[in-house]
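The complex is shown incomplete by one protein chain, all other protein chains being positioned as in the whole.
Order as written gives the chain letters A, B and C; numbering starts at 1 within each chain.
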Amino acid sequence: MKIFILINCPDQSGIVCSVTGFIHSNGGNIIYLDQHVDKSENVFFMRLESDFDAQSFKLKEFRTSFKKELALTHDMDFSIHSADSKPKMALFVSKYNHCLYDILSRFNSGELKVDIPFILSNHPDLAYIAAQFNIPFYHVPFTKDKRDTAEQEQLKLLKEYQIDFIVLARYMQIVSSTLIDRFPNKIINIHHSFLPAFAGAKPYHAAFARGVKIIGATSHYVTEELDAGPIIEQDVTTVSHTHSISDFITKGRDLEKIVLSRALKLHIERKTMVYNNKTVVFS
Amino acid sequence: MKIFILINCPDQSGIVCSVTGFIHSNGGNIIYLDQHVDKSENVFFMRLESDFDAQSFKLKEFRTSFKKELALTHDMDFSIHSADSKPKMALFVSKYNHCLYDILSRFNSGELKVDIPFILSNHPDLAYIAAQFNIPFYHVPFTKDKRDTAEQEQLKLLKEYQIDFIVLARYMQIVSSTLIDRFPNKIINIHHSFLPAFAGAKPYHAAFARGVKIIGATSHYVTEELDAGPIIEQDVTTVSHTHSISDFITKGRDLEKIVLSRALKLHIERKTMVYNNKTVVFS
Amino acid sequence: MKIFILINCPDQSGIVCSVTGFIHSNGGNIIYLDQHVDKSENVFFMRLESDFDAQSFKLKEFRTSFKKELALTHDMDFSIHSADSKPKMALFVSKYNHCLYDILSRFNSGELKVDIPFILSNHPDLAYIAAQFNIPFYHVPFTKDKRDTAEQEQLKLLKEYQIDFIVLARYMQIVSSTLIDRFPNKIINIHHSFLPAFAGAKPYHAAFARGVKIIGATSHYVTEELDAGPIIEQDVTTVSHTHSISDFITKGRDLEKIVLSRALKLHIERKTMVYNNKTVVFS
Partner (left out) sequence: MKIFILINCPDQSGIVCSVTGFIHSNGGNIIYLDQHVDKSENVFFMRLESDFDAQSFKLKEFRTSFKKELALTHDMDFSIHSADSKPKMALFVSKYNHCLYDILSRFNSGELKVDIPFILSNHPDLAYIAAQFNIPFYHVPFTKDKRDTAEQEQLKLLKEYQIDFIVLARYMQIVSSTLIDRFPNKIINIHHSFLPAFAGAKPYHAAFARGVKIIGATSHYVTEELDAGPIIEQDVTTVSHTHSISDFITKGRDLEKIVLSRALKLHIERKTMVYNNKTVVFS
């Protein structure tokens, strides 16, 4: 049985030795280890993949003794996941289909080890894609007067389907702080610029007006401050004076879908940790 | 004899036909033509390279009749350059040597068709490189009380050496508006971020603090507003949580020198035109 | 009415002037012009976009007089297309769905101005995607003994649906020379390596064995020689010792779909010309 272990704690001497020794003495074999020390903050991060004998290994007991024997003495935050467990991901969309198709075609081919209990949208336009892939689609409009009931409906659905994390696949609606509080570092957004440049609305128009020679896309965890959360992944492409705003948008779509899919794959594979409004992204 | 022609004018029907016809009827052969129409502003841009018979061709007369027969009727801004004429470039530096070495090694191998009458610095540190390459070096300190005399000395040198354009090769000193006025779109700077992100001082520190996954460099023409002039060239490289600020700086140096050298090469080869605080960069 | 004009001919003095003059005198306005001279072969290439008055313009007559007045005297190959006409594209697939989904989602959102009369496969696996998008799907198996009848069926379908060009979207079957002869420079393939490295079967395995740090994908027109046709578009991504062959394949899929889609978009927009087993790709 394969498990993932994620740890962060104050940096201290002998920590790698303690953790690897613990796994070893519990019959585990380390098949991957990556660690990082943030020297300015003096924080230690580690991600491990370990194999245990499927017959005898008991995840719950391992977690308990890990906490007692390691986490408490080293002041650790940690999480342990079975590689077999699939997180439940909700997809929020609006009218653009490119990110949605990209995610669903990966899901479809088994690239994303995740469950997708439902797709939610503030517009009805993309219901046909949900139908194509046999995924429940909820149309939750977000007009001014319906804001509160809409938010309640979102929360109800997220709870009902036991959602682990949310992907805003070009969801053109600001997410409420209630939602953010319930899903800290568990809402992944794609912004269509190389942040921090061109945060907010209409970044391609702003990029065109500035005359940049490179445009980008950024996937990040959503925090209270708009487009200012921890960055997971970014990529860029070149543009020139020959490109119109409409060309920027078309070229940008390819960036958006690739960058978002990379980010959510990292999240699904438990390769990201958040600290100080930044991410550690393990290889 | 090869000449470069750069044109911009209000977009109008028949303009390509008129210009190519004029060149043809004057005995020229068009070996390169690139044009661009800015549809939002309704402006036409064109760059041509033409071959003329070296014996009979007279650049000055051609320029006069171009003006009379074409430019006036079509409301054109234009410039015509002999491919053999080398612009005179002044290099302004401070303490970092990487851009300077990169430019001088290209100059040395004949890649840059330019004259470099002098190198100027507000610090004495890089005098030894000027000496290595046998180029006059002027140390013009820029302390607060010397600001005015320093500026006068700069202007005197630029005039004396008949400088065509200035390259700020990591010159860590804000250039005066007098200088900018005298060299409009003729001062090329390298800024160590993908503008408009991280304008101003210490961009690598700001990028590190924001936790970006990509850093960049931008070469632009200098205007009154800091780091806001027309962008000529940009490039980026990936970074991760494993990189310190010092790693950002080291990786960034490679970007800075390559991006600056590309930009000044485009300028030297008369491939850039400025309009509306943007550049048209011909291929 | 907007038209595209593509020209190639022996390089000669005055050619730009003649063509632009002809368009001008026929009431056309040039909105885009790009030209290229292959100096080693002495061939001239040009692509133009022109606007004509929709009421009075007659494409057929324009084509006839273009031929008589320009093409014959200048020894030109040329083609003229209305920007409104949509080419008919056949999609050939096998078992991988990523390129197919990528193309269909672009088609679906209007990014690709093309008709897709049918999808053909040598395997039944992807029939469900054709059904999702309501496109006829033909399963034409290509086992050894059925080779001839399969080829006949392909040709029949291509003729019946008046197909203009074929896209091999990870079609894992070598295309017959009969098909190539009937569709010269009209069959677009995606090969999963940066050609000419790793032509032929299993390029990711070969790349892994060689220990490369970069993998790529190449879209090219199909010619008799395997993976040796004119290259339209290439792109690459970095890999490291940490990546397995399976990681190469996953990362490569993103390259394949993006590169193939870019290539077929260039083809659809009439931006490619083939000469000497190379492409001229206009901006």
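Note that contacts are C-beta pairs under 8 Å (C-beta built on N, C-alpha and C of every residue); 3 or more make two chains touch, one makes a residue touch a chain.
Nothing here was measured: the structure is a model prediction, and the numbers come from that model.
A.B. asks: Quick one: which of A:M1, A:L33 or A:L157 touches the chain that's been left out?
C.D. replies: A:L33
A.B. asks: Which candidate, B:N42, B:N108 or B:T149, sits in contact with the chain we can't see?
C.D. replies: Here the residue in touch with the unshown chain is B:N108.
A.B. asks: In the full complex, which bits of subunit A touch the chain not displayed? Write them out.
C.D. replies: Missing-chain contacts on subunit A: residues 13-14, 16-17, 20-21, 23-24, 29-35, 37, 283.
A.B. asks: Determine and list the subunit B residues touching the chain excluded from the picture.
C.D. replies: Here the touching residues of subunit B are 96-98, 101-102, 104-106, 108-109, 111, 132-133, 240, 242, 250, 253-254, 258, 261, 283.
A.B. asks: If the hidden chain were put back, which residues of subunit C would touch it?
C.D. replies: Considering the whole complex, subunit C reaches the absent chain at 36, 38-39, 194-198, 210-214, 216, 230-236, 240-242, 244, 276-281.
Rule of thumb we're sticking to: only the chains that are shown with their structure count from here on.
A.B. asks: Could you work out which chain's C-alpha centre is the most distant one from the centre of subunit A?
C.D. replies: Looking at centroid distances, B is the chain farthest away.
A.B. asks: Have a look at where subunit A meets subunit C and say same if over half of the interface residue numbers show up on both copies, different if under half do.
C.D. replies: At the contact between subunit A and subunit C, which are copies of one sequence, the residues are largely the same (over half shared).
A.B. asks: When the centre of a chain is set as the mean of its C-alpha atoms, what distance in Å lies between subunit A and subunit C?
C.D. replies: Roughly 36 Å, centre to centre.
A.B. asks: Which positions in subunit A are in touch with at least two other chains?
C.D. replies: Those would be 240, 242.
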